[in-house]
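The complex appears here without one of its protein chains, the remainder shown in place.
Naming follows writing order (A and B), and every chain is counted from residue 1.
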Amino acid sequence: MSDTSANTEETGAAEKEVDTIDKFAELPDAPPKKGIKLSWVGKVSVAIVAAWVVVAFIGPWIAPFHEAEFIVDDSYVPSGGCPEMLEELFDLDEWTPDAITQYCTESDTILFLGSDYLGRDTFSRIIWGARTTIGISFVATLFAYFVGITLGIGAAVSGGWIDMVLSRFNESILSLPSIMLGLIAVAALGSTIPILIITAALIYATSVFRIARALGQDIMVQDFVEAAHARGEGLWWIITREVLPNAAMPLLTDFGLRLVFVILFISSLSFLGLGVQPPMADWGSMVRENMQGLGYGSYASIWPAVAIGTLTISINLIVDDISAKSGGSLAKKMV
Amino acid sequence: MTKKPEKTEVGYADLNGADKDLLHTALNRGASRREAIKMMAATGLSVAAAGTIVTSAKDAIAATPKKGGSVKMCPSLHGPDDRLIPAQFTSTVDYTRGRAHYNGLTQLNDDITPRPELAEEFSPNANATEWTFKLRKDVTFHDGSKFTADDVMYTMAQHYGDDSVSVVKTLVSEVKEWKKVGPYEVKAILESPNSDLATLMGEKQFKIMKEGSAEAYNADGTLPPGTGPFTLEDFQPGVRSRHVRNENYWREGANFDEIEVFAITDPVARVNALLSDDVDMVAQVDPKAVKQVESTDGAEIKSTPSSAYFGMCMMLDRGPGQNADFVKGMKFLHRRDKVVKSILKGQGTVGNDHPINQAFGPDFCSELPVRPYDPDQAKFHLDKSGITSAEVNVAEVSPGITDVCLMWQRECSKIGFDLQVKKVPTDGYWGAVWMQTPINVVAWNMRPTATIQLDIAFAPDAPWNDTYWKNERFGQLLQMARSETDPAKRHEIQCEMQTLAHDGSGMIIPAHNNVVDGHGSDIMGIPSLPLGILGGCEWPEFAWKA
Partner (left out) sequence: MGPMIFRRIVIGFITLWVVSVIVFFGLSILPGDAAAIQLGQAATEESLAALRAQLGLDRPAYIRYFTWLGGMATGDMGISNAGGATIASLIDFRLIKTLELGGIVAVISVPLSIFLGLAAAMYPGTWLDRILTFGTMSLVAVPEFLIATFLVLIFAVKLQWMPSIAYMSGGESLWEWLHALAMPILTLVIVVSAQMIRMTRAGILNVMNSPYIEMAILKGVARKRIILRHALFNAIGPIINVIALNLAYLVSGVVIVETIFAYSGLAKLMIDGVQTRDFPLVQACAMIFCGTYVLLLLTADIGAILSNPRLRKPK
């Protein structure tokens, strides 16, 4: 996936003026603080994300099987199948829903979502994978934000040579395909989880850097900052009290998409045969490794995609909700 | 996914003439195997019997090829490093193009015996230290020039010297001199006896180039002319090549009017391209997809048993491999039949920790019992070794090798041994990981003879001895096997070598994989040479379209 969302809020030098004019009327000294009230869509989304986070924490204890355990000898056993039925039915064509009911209702090893290409339990692997996927993507995204915002706002505030060097370096990384950078990093340093996190974080920090720098530059020339400057406030005060709070909302909007990109980035590495170390389950890699099953009508690669979808759509809906609510009061009247 | 056994009632020979004609017409029209079996089953035969009959019928039809048609063939890999100079061929896309474009001195039958090609006669002297090749006089290159002994001398010279970039240098290093005896006769003079030189000359890297054409190609990209059944119309490395039938071919020759060769690197996409009938032949079908292809009308699997193998190398000179008990114990932790069944989906044979299997016929030591899966013995040896953890570096050098390691890991954890599986990228693997880290993986294609297969990675002085197993006796036996022509004696020597490797080397070979390719039902006559994809890449001259 590309980094294209990076610049929604990007405002080139030319647009600075516009924003200055736009916000002239507001002149806030600090951003308005409002309680967050979510719509029902938002509430459902929060519940889904919370559920996944819980699964990520307790997954290994609630999953029926270990992520690496081979339950059956056959690939792509359909949902609800069990080892018992395979002793009688050898052929794909024979794995009908009726046969499954017949052989598996009594069984105590039921594969709720069927088996994957190696005969492991897809359901258990999705539960185990929650930890890997959510863990890697959250940590990498947060890290990307930390690095991107620090350097971006740093560049905007300091300007001059520091800005020039950081920006050129940043542009260079941004202009190269992320999958190639990932390929080089992983091939040279190995695909351990820390390396994957750092690689993803640094690649996506470049987009955050762009947004943060643009916003920072934008805010730095605004009147309330100049006023604070005139009052004799220090640089640190200006950054923490004026710049960051004003940049928070646009950056939050970006967060949801950025998280998706990290998950997809790891899965596209698995397309090149890299990605997380087997037998560890990771949703994106599970989609990839079970692709052959699509030809047999197996859902083994669809379920992890659904898992990615529920998590990321929920997060983005929450973000939408928050940003809608924090907008101007008249925005609601438009609806 | 095992098939239930069924009895065969009648064979192809039992069919009456009318049924035979019907079947032939259907198959000639391009009916798929499945359709043909259905048709025969409708006459009251069992499915198994119908299957056998259809196979025989196809063989019968393959004997009478039809001219014409253009085909697309897709191997699994290509890139800017695609080659046209045989000495540098390293991938199946190169081999395939090479077969369409060039000829060798000899070519190989399906049972890996040599038959004349550019050399109309070849023979060794009494003790196989000198080989004479008498060349055909009626052969011309694609540019019209005549083929002579000079071209052979030129080609062979590419495999010698410090600046030679030939990848098969070591295979011919024992030929100390190539000698031009006459305009149509060359002689190879060997340092030590070798009864297999003519077979070796059938390998893909020994195709004959026109004198001086490699330099011209390197200098300004002039495509080197060959003598082969097709002329090269278009060659774009990493994109495709197009070959058109050579109307002036020196023998009966090619059936297709035109062939196009380009790779589809994604295994799922490659199979899909075959299933949607966008290409006619694909190489290396993932074992997991075999059933899918077989159940699709119009597409078929060609699976040739071979001695190609993948294995885990425990280096005997470093890490845990230095401990003999560790090596011994680890060899007991493999459910070999399960690897063949679950991972290769039946497209392979059980391995016995040495590189030879049934595909080499009498050279295979069938007396040697297959090492059992025995966790108790494994635990005993591993406990004795005092080693409790190890790390295997694995790159997907052969489909399924990572999965085999995961299975191995699972078996280890059952007896309390901690085996770490570390997946590393395939590119750079051969230089940085293989033969470097203490435990790694390897895959080898089948070689023309059992002796060469053992020589390449198990000989004490072999540059690719990938577990650093140095066994003097093995080296002596290898020398004996090279010059031994009596099959019974050779079997004895072979058996001793295979037993030595089975017991002593650090290789675990859980399985040998078949060569598994796919093709449209209307493609006939693909040879069954097991040395590579689609009949050892020999298909261009012999396959035809119904």
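As a convention for this text, contacts are C-beta pairs under 8 Å (C-beta built on N, C-alpha and C of every residue); 3 or more make two chains touch, one makes a residue touch a chain.
Since this is a predicted model, take the numbers as computed values, not measurements.
Student: For the chain left off this view, which of B:R242, B:R371, B:R447 or B:H491 is in contact with it?
Tutor: Reading the full complex, the residue touching the unseen chain is B:R242.
Student: Which listed residue, A:L38, A:A51 or A:I179, touches the chain dropped from view?
Tutor: Touching the chain that is not displayed is residue A:I179.
Student: Where the complex has a chain not shown, which of A:A187, A:M220 or A:I322 is the residue touching it?
Tutor: Answer from the full complex: A:A187 touches the omitted chain.
Student: Extract the touching residues of subunit B with respect to the undisplayed chain.
Tutor: 72, 74, 79-83, 90, 162-170, 218, 221, 234, 236-240, 242, 260, 262-266, 268-269, 272-273, 275-279, 427-428, 430-434, 442, 444, 463-464
Student: List every residue of subunit A that touches the chain not included in the displayed model.
Tutor: 1-15, 17-18, 20-23, 25-26, 41, 168-169, 171-181, 183-184, 187-189, 250, 253, 257, 260, 263-264, 267-268, 271-272, 284, 287-288, 291, 294-295, 301, 305, 308-309, 312-313, 316-317, 320, 324, 327-328, 330-331, 333-335
Criterion: only the chains that are shown with their structure count from here on.
Student: Centroid from C-alpha atoms only, then distance subunit A to subunit B, rounded to Å. What do you get?
Tutor: 44
Student: Okay, in this complex, where on subunit A does subunit B touch?
Tutor: Going through subunit A, the ones touching subunit B are 68-70, 73-75, 90-92, 117-119, 183, 186-187, 190-191, 272-274, 277-279, 291-296.
Student: Tell me, which parts of subunit B touch subunit A in their complex?
Tutor: 1-4, 267-268, 271-272, 275, 286, 288-289, 291-292, 295, 338, 341-343, 345, 395-396, 402-403, 406-407, 409-410, 421-428
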